[in-house]
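A single protein chain has been omitted; all remaining protein chains appear in their positions.
Going by the order they are written in, the chains are A and B; count residues from 1 in each one.
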Amino acid sequence: MSKIETEVLIIGAGVLGAATARELSRYKVDVTLVEKEVDVGWGITKANVGVVCQGRDTLEFRPEYHRTKLLWKALPLMEPLCKELDVPFKRVGAYLMIRNLARKDKLDKLAKRTESLGLGTDTYLPYSELKKREPFISRDIKGGLYDHAIAVVHPVCLTQALAENAVQNGVNLMLETEVEEIQTGDSYFSVRTNQGEIKTRYIINAAGEWVDKIAAMVNADDFVLFPIKGYVGVLDRDCSELAKSLLAILPEEPGDMNIVVPTVEGNLLFGIQLQINRRHDHSTTEHMARKALENVRKIIPEISEKDIINSFCGYLMFRNFEIGWHECEVAMSSRVSRFVNMTIGYPGVSASPGAALEVVEILRNDGLRLDPNPKFNPYRKGIPDFSVLSEKERKALIKKDPKFGHLVCRCEMVTEGEITEAIKRGATTLDGVKFRVRPGTGRCQGGFCGPRVTRILARELGIPETEVTKAGKGSAVVPLRTKQLLEEGN
Amino acid sequence: MRERSKSLWLIASSREVIKVSRREIVICIGCPMGCRVTVTLGKDGSVTTLKGAECRQGQKYVLNELKNPLRTLTATVRTVDEDFPLLPVRSSRPVPKTLLQPIMRETARIRIKTPVQAGDVVARNVQGSKADLLATTDWSGPGGEG
Partner (left out) sequence: MVSKVDVAVIGAGPAGLAAAISARERGAERVIIIERAERLGGLLPQCVHNGFGLLYFEKDMTGPEYEKAFVDKANSLKVEFMLETMVIDLNEEGMLTVVNRQQGYKKIKPGAIVLAMGCRERPRGALGIPGERPAGIFTAGTCQRFVNVEGFMPGSRYVVLGSGDIGMIMARRLTLEGAKVEAVVEIMPWPGGLIRNEVQCLHDFGIRLLLEHTITFIHGKRRIKGVTVAKVDRDLRPIKGTERFFPCDCLLISAGLIPENELSKKAGIELDLVTGGPVVDQNRQTSVPGIFAGGNVVQVHDLVDWVSWEAELAGAAAASYADKGKIKRADQIRMVAGENIKYVVPQYISGKDDVTLHLRVSRPGLRANLKVGNILSKRFRSVRPSEMIILDIKAEKLRDARTLKELVVDCKLEGGD
């Protein structure tokens, strides 16, 4: 077991941890980022629907909330960040709609507040106008507020890009490293992990779903979190035209989320069916799936069960839920010095660039010396996406590397070139490849490309195919060889 | 109907039970018709009547199923080629159902090292069945073109 010393240890390589690591890599400071999974962005981040919002899209919005301030700080940063990291950012706009004219006063109130805060003007559109812009919406919708600023990103791709760029700039990323115990010393923490001990001056707790458990290891859990499980469904590409913008219905009951979100790839996501739940249970349930479908049909009646190609569940860690609504916090623990908790919970992706800046401020104010890193390079080049390239670009790419002329995934049009590049960038599993370059996310869900991607992984990683996993230890894709069982019986 | 035919199937493959005089239905699998053939068996296990088979071959099949059920075994055997690890094979003639598993275990002991053509024998008289295992496709040998 190795022993590592670092100045700042970030626990959790979700979007927050990765953004913080990347922000800190601007400075001459020793940063280690640990992640218990085999890849980055696989916790809460993975289940995020990727909406970049300002936090003024709900009635509970209050300018004095930290959550609001954080989002305002973060919002203008997101688009340039995505440019630097070469990840897709799509401004889709959003309609917050009502099904009952009696609720129009709520929308008016929201619009007025937005305007009085100088956040721009949201326009109210009656059904007739909405119908022109989004022809598939239900007749029951009476009208809605349009917000042009809403955008979407791919949460996992963003996290991968952040982590990649952080590593490029000197951050030490340790995967499959699970924090087991933390001891507090006078000027450092001693962190025991399954990969050995890490001695660190600061700890940034960005453990997402497990942020309270990590905090509890040093008695820094001066907050209570409520795990809220969320169900999200994925629709076939054929349904892409059903919604051009984010479509949401103004919550009819508190906490009742009902949205359709176009992703950067063009699929539609819908949900989010919420329920308070025991953590660690990421299973989808028949009840949630049914409710989510019922709900989405209130927005677009045409959507049917047949259109759903996938579904998943994740957690929103709500803070201060007991007093009415969720609040975000990025703060030094009130009980333990040099221990920073990031309890964003929701909306983590939107808040991440702002939250990272706040961590830097907190560390600076605490006396950490932060001299600029002269070698810092903010740019990271993305993996070419064959499916969206022009004819000319495709030709050039294949000329440079013939692997880009070999299409492995038909549904999403992914080439072998993209898959090998994803592996070079750190994908070691089927899901790792899938979350970088999408083979297996289309309507056949890996039926054709699954065996082929497995073989490419084995070849590129130099391991037997029997050791290739779906998502890390204990999830081998094909653990046995044909005839092995018969031999054992012989 | 379903449950019955299933239990009858088991009866058909077990000689002891056939001794009792009774009416049985055997599903013929000779063609996609799937004829449900009704057979009456005497006390000694001999067939007294046979109804419902659309063709002669079906009748033959049913009688055989009652007496000595045979199956064509198809399987794969290993080669030494990583790019073509398995060679598909079949039995040269139908083999008794009871020999299917023993022959399968034998396939695990075979490894093909030299080129073969479809129809070539890869193992003779497997498990004393008088059937050979025949390659059902060509393999041009290790490092060949598959």
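Methods note: a residue touches a chain if its C-beta (ideal position, glycine included) is under 8 Å from a C-beta of that chain, and two chains touch if they have at least 3 such contacts.
Computed from a predicted model, the values in this text were never measured in an experiment.
Novice: Which one touches the absent chain: A:G120, A:G266, A:P301 or A:G447?
Specialist: Spelled out, the listed residue whose C-beta touches the missing chain is A:G447.
Novice: If I consider the whole complex, including the chain that's not displayed, which of A:K213, A:R279 or A:K403 touches that chain?
Specialist: Result: among the candidates, A:K403 touches the missing chain.
Novice: Out of B:A53, B:A75, B:I110 or B:L133, which residue would touch the omitted chain in the full complex?
Specialist: Only one listed residue reaches the unshown chain, and that is B:A75.
Novice: So which bits of subunit A touch the chain we can't see?
Specialist: Contact residues on subunit A toward the absent chain are 234, 282-286, 289, 305-306, 308-312, 391, 394-395, 398-399, 402-403, 405-407, 410-411, 413, 443-448, 450-451, 455, 465-466, 469-486, 488-489.
Novice: On subunit B, where is the contact patch with the chain that was removed from view?
Specialist: 2, 6, 9-10, 27, 29, 31-32, 34, 71-76, 78, 85-86, 88-90, 97, 100-101, 104-105, 118, 136-138, 146
Basically, only the chains that are shown with their structure count from here on.
Novice: What is the distance, in whole Å, between the centres of subunit A and subunit B, each centre taken as the mean of its C-alpha atoms?
Specialist: Distance between chain centres: 54 Å.
Novice: Name, in rising order, each residue of subunit B that touches subunit A in their complex.
Specialist: The touching residues are 76, 78, 85-86, 104-105, 107-109.
Novice: Going by the contact rule set out above, which residues of subunit A touch subunit B in the complex?
Specialist: Contacts found on subunit A: 482-483, 486-487, 489-490.
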